[in-house]
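Got a structure here, written out as structure tokens. Questions coming.
Note that this complex is displayed minus one protein chain, with the remaining chains in position.
Letters A and B name the chains as they come in the text, with residue numbers starting at 1 for each one.
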Amino acid sequence: MAILVYCENWDGKFKKLSFELVSYAAKLAEKTNTEAVALSIGNVADDELKQLGKFGAKKIISVNKDELKTLDNKVYTSVIAQVAEKENAQILVLAHNLTGKALSPRLSVKLKAGLVSGVIEIPSTFAPINIKKKSFTGGAIANVVVNSNTAIFTLSPNSCEVAENETNAAVENFDANIGNVATKVVDVNKVTGKILLSDAEIVVAGGRGMKSGENWAPLEELAQVLGAGIACSRPVSDEGWRPHEEHVGQTGKIIAPNLYIALGISGAIQHLGGVSSTKCLVAVNTDKDAPIFESSDYGIVGDIRKVVPALIEAFKEVKAG
Amino acid sequence: MKILVCISNVPDTTTKVKFVDNNTKFDVTGVQWIINPWDELALTRALELKEASNGAIEKVTVANVGEIGSEPTIRKALAIGADDAVRINAKAEDAYFVAGQIAEVVKKDAYDIVFCGIESSDYNGFAVGGMLSEFLDVPSVSSVSGVEIENGNVKVYREIDGGKETLSTELPFVAIVQKGITINPRIPAMRGIMMARKKPLNVVEPVALDKLTEYSNYEMPPAKAACKMIDEENVKELVDLLQNEAKVL
Partner (left out) sequence: MNFEFTEEQIMIQQAARDYAQRECIKDVIERDTKAEFPTEHIKNLAELGFLGMLVDPKYDGGGMDTVAYVLAMEEISKIDSACSVVMSVNNSLVCYGIEEYGTEEQKEKYLKPLARGEKIGAFLLSEPEAGSDATSQRTTAEDKGDHYIINGTKNWITSANSGSIYLVIAQTHPDKKHKGINAFIVEKETPGISLGPHEDKMGMRSSDTHSVMFTDVKVPKENRIGEDGFGFKFAMKTLEGGRIGIAAQALGLASGALERAVQYAKERKAFGTEIINHQGLAFKLSDMAVKVENARNLCLKAAWLKDQGKPYGIASAMAKYYAAEIAMEVTTESVQIHGGYGYVKEYHVERLMRDAKLTQIYEGTSEIQQIIISRDLAR
């Protein structure tokens, strides 16, 4: 019996998110008297793989094959399912990010395992499993019961603290069966430096308070200093000031960064619905009565043209020091 | 070629979230129901593809798992331009159950492309598309920001870190789409609205399938702590707090 945690890699490296997942899996393992097993797919060096052992994974399985270079949902699902069966996994844990959302549903059907997406804690009971997740775009918390023997969770970002727990786990290579790979990459169009908004840990967003599409340069610089994704509110993308991919909100992208800096955004419900799972929301606005301050953790009432350059300087100092 | 678009009946985005029956059921009094916004975008794109295909795409069907209360929303999809609709007569509570029902419809009528919106605005489940593809044992592509059909070949654009990938895949497949697939949902024309009732809306009974999960009850999220205001002359204080108090840097 095991808790299987799938750890995605980014160009061969893990992120803080990966360690949060392993910490969570380790907690589950403790509660169920089983082991946490970490699974990596792709070309990841042993040194990097061993990192997963620092957070409570008792075993680290690596599947590295050429055919797995590109994410093909069907093939990856099959590989993870094979490992789940091999390890007799009772619960599978994936990230609540784009990859996790692509794979967990397929796994649910393949393993006939109940899927609870965006969980925010460990289950309150295990037989059956009772667990909490966010719903109605952050408007309510739902309690879900899992009826099947196996369960799959995708873990909401910022729900589990990273907990160090060195196990000195060994890395095991697994030779998975790869079937037909139907999805092939024909072309890649990358604008280097542009961070995928959906999974970004820090996001800087601009609203109508920016006054015009011409004023985005300071925001872009701030994003660059922070290594952040860039977002905007709906009116901004509707006006054509920024591309539609940047629109965050109930009808745009729903994201959950650690830090969301909202510049000149008044805080309409539809926009806030897109960032309800943010760990920390900072708002800068000239209007002290702007609704966004009711939902922020920190706020500055001030002129963006003054505040943003000051922020850039201050963040630069922190990065340097 | 035939396209199927899965549509979900969800409360309007401005609805206040409330529960009844001891917090076990979502309060539906006075709720305006709409097509899940991402499904509406998917439907619009499917119709654009059909119109540009010169007859190669013969029809666009919408499928919904829901009780009779879903029918006005289904008819809106027909008004927008879908050719016909299927309603599987059951409550849409568990994604596994919903996906399994739609799989039966897809298998029966041999659709080539299935569109699903990336998530539904009520339960924020994103699972139906992926589950459906596994039930059908076909490829799926997620985060689809564009679909084009050229000479019968399907090109799919998927958003990635820093940009996008162009992919080819085998038919039939399931595309799980997000905003970008098209920008604005289509507004139904008067003609479409008047014809909606004349288009076929087939109701089928569900097949027996387990519900793997169940929503037992709801809670309101914990109240938020008040916002800490920082003076605009003292931006450094904010950075300090972010680093040492919030620990997000």
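Criterion: contacts are C-beta pairs under 8 Å (C-beta built on N, C-alpha and C of every residue); 3 or more make two chains touch, one makes a residue touch a chain.
These numbers were taken from a predicted model, which means no experiment stands behind them.
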Residue of B:Lys2, B:Arg45, B:Arg75 or B:Lys164 in touch with the missing chain, whole complex considered: B:Arg75
Contacting the left-out chain in the complete assembly, out of B:Thr24, B:Asn184 or B:Asn202: B:Asn184
Residues of chain B (touch criterion as defined above) contacting the omitted chain: 72, 75-76, 79, 184, 187-191, 193-194, 196-197
Missing-chain contacts mapped onto chain A: 238-239, 289, 291
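By definition in this document, only the chains that are shown with their structure count from here on.
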Centre-to-centre distance between chain B and chain A (centres being mean Cα positions), rounded to whole Å: 20
Interfacial residue positions of chain A with respect to chain B in the complex: 10, 70, 72-74, 77, 98, 101-110, 112-118, 130, 132, 134-148, 182-196, 198-199, 202, 226, 244-245, 247, 250-254, 258-259, 269-270, 273, 279-280, 282-283, 293-303, 306-307, 310-311, 314-315, 317-318
Of chain B, residues touching chain A in the complex: 13-14, 17, 19, 26, 37-38, 95-96, 99-100, 118-119, 121-131, 133-135, 137-143, 145, 155, 159-170, 173, 176, 178-180, 183, 210-221, 224-225, 227-232, 235-236, 238-239, 241-243, 246, 248-249
